[in-house]
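Here it is, the structure in full.
Missing here: one protein chain of the complex. Every other protein chain is in place.
Now for chain A:
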């Protein structure tokens, strides 16, 4: 994530400021997702950049998973609290839409945590023909009950083997 941010603005900030930005990025990235607290914002892939501003504050770029995701405001509040706690006097969080968030932005570690929490992770890289494994018993016969579930990013499935219903984070 920091790599992407630094690649966007090569050499703009002096070395020490860049180090501080990376530090703050790690801090903001460690904030848990309000709806899926097993994941951090960095693992979810929604934190795009942290920049120091001339007045000593910080500007954070956050991208929503879904346009209407109601968790964005809570994420912004939590990031502001985390950075203020680290001594940043002014924090502004900006929502950016480009490039659009994709489930491919979820890290491998994030996918493992989702599965451990009983949520089938999204399939990566457009391999939508792969079966969705039941997060409990790993069976592959898991028909969709509904394309929509408790949050905007989930769909509801049921495992034909162990009969348990479960959420699958749908690919977008």
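Quick notes on this structure:
Here is the rule we use: a residue touches a chain if its C-beta (ideal position, glycine included) is under 8 Å from a C-beta of that chain, and two chains touch if they have at least 3 such contacts; residues count from 1.
Basically, contacts and distances are computed from a predicted model.
This complex has a chain not shown, and the name its UniProt record holds, of "MoaD/ThiS family protein", "Outer membrane protein beta-barrel domain-containing protein", "Biopolymer transporter ExbD" or "1,2-phenylacetyl-CoA epoxidase subunit PaaC", is "1,2-phenylacetyl-CoA epoxidase subunit PaaC".
Shown as candidates are A:19, A:37, A:70 or A:89; the residue that touches the absent chain is A:70. Those residues of chain A that touch the chain absent from the view are 64, 66-70, 97-102, 145-150, 152, 156, 170, 172.
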